[in-house]
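Omission of a single protein chain aside, the complex is shown with its protein chains in their original locations.
Per-chain residue numbering starts at 1, and chain names A, B and C are given in the order in which the chains are listed.
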């Protein structure tokens, strides 16, 4: 196996990949922008190379700079993480062209799956059901005509899009033209490509995706589903597995479709087949993500498989460690995404400084994060701060743990969606598994945080915290702090220690 | 179910139980000695009641004070944790006598299993194999005579003993008398009871224990084995499940014996049947622990079952959540015990202050601990600082994660066994699963820490740390730390934050 | 040490008197005798009030304070002697940008009457478009930006006259 890996990413996913490398004795190389000069992923690596200024286009998207960093440090393989260049066929090509190992599928697969329309055509040939809709590239007149056949409601989607960017739901013909122009504008801004297309909008659908893995010896397996239906602004915020909507036979049908989809393109390494599931049990191919997924931890916890570990082994040419019949869903796992955003103001991203951060811990709790106290949230990158995962023997115990973990998750100084997520998880509709994509609009419309008047206990803690702050700032040291170096030394009466 | 639980214990196990309570919305009451006035388990609870001075006899062992605390706070149930009063029949009786729920088995079961000789007799009647040996209570002359029949090597054991206290291995007749007196002296000191007995010493044995659970409706299941053979001074330091020594048929035989043992005494709640396994596959009943085990996390991670959660549910009268055939070993888990001790000096316990503590984290890693930076290690209690658990799809991945986690575990200012444990886990004999109780004497005799000369990188970090300390002590603040309260504010150039 | 805190549109006053073996805190006229528990976590505030343990997390920036207690985060602003306080809320009539970004489209003009929820302008940030809607009925008094302008977080975008 290769001995040094460059991680072409930042934040929690860079840390996640580095941990998997270190367990296997592989050295790690971080890359960073000026905004990340002191970031956790830089401090965690064995080596670190600067790419450029903060904007992604000048750093994390600079293929040449990344390849140079690999060359200078002697890295033999590159892991793209997700986002940034992870689904850029040119990058996969350039990495291999430079004689390095790209930890992901072939450039051709990335390219064909990168175009929704090509992917759609491929899947139709492979016999995987797709949503009725138009080809991409048509002008507005053609689309408006086609809309009549598809029928309403329908969706306007960007050909190069993803994560809801450039997506519009249109419920009657009158609103179509405005939606087309808005979608084109967003698509152009986001992807420098304003190609759009239409497809049927399935009411109360569920977003069910299957984790697939292929090796270079022609073996392909799936690691079961993840339900990611709970979304805001068409972006996932809650993911879980198993899905409360699937029974064994449906799970098997969908799993086989996912494997067929992967086989149709000769898929290698980790990928995800996204399917749309209607209330009637019909499902349609949406798209295939040719990379590790943000929500991969729920699959790791439910199946016991280390997905990043498998990525490394397969990239090194090893065969898949397990056959399909050796894979099982052992436990129930739920992930929520912690964002710096304001759920009460249309989930707008917010920036600022997280003055104090305390992650929950305990049995059945995992936090994949790179957020620290006193950390500024850079405006240049995705505002996801961390992922909180809770698991247990069954769905109710995973939910109970998640509720408590969200209550214990402390992020002060910047607005987050933590309280919102708590109410999602605590909602009876969630307990009932009624988690289609309309969950939030239906159950939590125009949500506002309850902001009760502070109780006496809150005011007591506030006053005590303030007085400790004052004595800290006046530099008073605790009696026997004499010659000890300690960051807490100046906290005055707040000397720590379990024993007197 | 009851709504408020008093935890009659301290340290990591008190925290573990409180977490399980909070997930279920149960309020928690901590008790503490003067040495623990600021301890983590006190700060974590909803309420806390002082018991008395530091010595256990004046605090954590004071039954009346604990019952008063429960009464004053309105706690409806008491969890004893392990150690202290957890296997004290009088306590179980007193708790129930006060109209409270004791989270554990009946007082009678605790009493009969508390006496090795009575337990042994019970098991013989139940058809569970026991090690050849003498009854307890005989005087030295009788024991010396009996020794001839049992044969050498044999063990001298304290009747009221546990955790190796009062245990002696005798390899030839000449050494017997000295061993008897030493064992009686230790037993008297430890348990105010110098009753001892003899039993055959099985060469290269393995310590295999089975987790059992009984409910108040007559159901009993086992949750498979834990191998705890790697011991120093007859105390476990490494535990894992599944055991590399068991195949399916032996696992089933031993599991059935464990259930038979539990059934023989009408066992309720969580218990552990300790068995001695010889190289020949013969196994003998050793003792039954009528409480939660220190090493319970490996079973939780391997089976996906929340053992403390089950304890609470069963204590509330619920039936066992699962039948035997619904329980499986899903993953491999290993636990190591982090002690404040000096492995290079006979594993002597050490006291002192942990000036700085940093726990490992990441996928497949769990830390059950109550150790914090600047914490004094109280001399009055067990010197175990924390438990580190690593798990994975198979034994090799669990081992790989454990190795890395031990390398990432930072405890500065007090001597620990962390480096020793790293070498145990990294030893090829461990990789081969050759983990009988002689592992340490055979593979790591008179172990000493490698203390290589510091490299340039070590000295660079030392110098940088020292200069940061100096600027910290001179109170220099970073430029833009202006009006922000931060514990790190006075660290001078060391301003944190992921983004510049 | 006495402090007055602004929480939403309420005010709360606390006074702390540290003693040798604890501290006395006055909240709205009621006196509490409390003991502080030492913690190695510098953001953790733990108090013992009789048997009751109060565990909270505290942070400060400028005149802002955040306190996390039992799963909820409370935001306070310290009232300065003058009564004026830095980083206070914007007055109800102003509509400020919740984030830094670029104005894509302005959909109202000055003098125009708007209904609560009506779209006023569109801001683009992080490659997404965000609709800035009127929080209440009123009349547009001033529009501070035009399409194409960059705006900072907190910048006043539109001033809306609330009908008396």
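As a working rule, a contact is a pair of C-beta atoms (placed from the backbone, for glycine too) under 8 Å apart; a residue touches a chain by one contact, two chains touch by 3 or more.
Remember, it's a predicted structure, so these values are computed and weren't measured experimentally.
S.K.: For the chain that does not appear here, which of the shown chains does it touch in the whole complex?
M.R.: A, B
S.K.: Of the residues A:72, A:247, A:282 or A:441, I need the one that contacts the missing chain.
M.R.: Of these options, the touching residue for the absent chain is A:72.
S.K.: Taking the entire complex into account, which one of A:372, A:423 or A:456 touches the absent chain?
M.R.: With A:372, A:423 or A:456 as choices, the missing chain is touched by A:372.
S.K.: Considering the whole complex, not just the chains shown, which residues of chain A touch the missing one?
M.R.: Against the missing chain, chain A presents residues 29-30, 37-38, 42-49, 72-73, 372-375, 483-488.
S.K.: Can you list, in ascending order, the chain B residues touching the missing chain?
M.R.: So the residues of chain B touching the unseen chain are 164-165, 182, 185-186, 189-190, 233, 342, 345-346, 348-353, 355-356, 358, 373, 379, 382-383, 406-408, 410-413, 418-419, 422, 450-454, 456-471, 487-488, 491, 493-497.
Criterion: only the chains that are shown with their structure count from here on.
S.K.: If we define chain centres by averaging CA atoms, which chain lands farthest from chain C? Would you check?
M.R.: Relative to chain C, the chain whose C-alpha centre sits farthest away is B.
S.K.: Central chain, going by Cα centroids?
M.R.: A
S.K.: For chain B versus chain C, what separation do you get between their C-alpha means, in angstrom?
M.R.: Measuring from centre to centre gives 47 Å for this pair.
S.K.: What whole-Å value do you get for the distance between chain A and chain C if each is reduced to the mean of its CA atoms?
M.R.: Roughly 29 Å, centre to centre.
S.K.: For chain A and chain B, what's the span in angstrom between their mean Cα positions?
M.R.: Centre separation, chain A to chain B: 38 Å.
S.K.: Where does chain C touch two or more other chains at once, residue-wise?
M.R.: Residues 38-44, 59-61 of chain C touch two or more partner chains.
S.K.: Chain A: which residues touch two or more other chains?
M.R.: Chain A, residues with two or more chain partners: 353, 355, 373, 469, 487-488, 491, 495-497.
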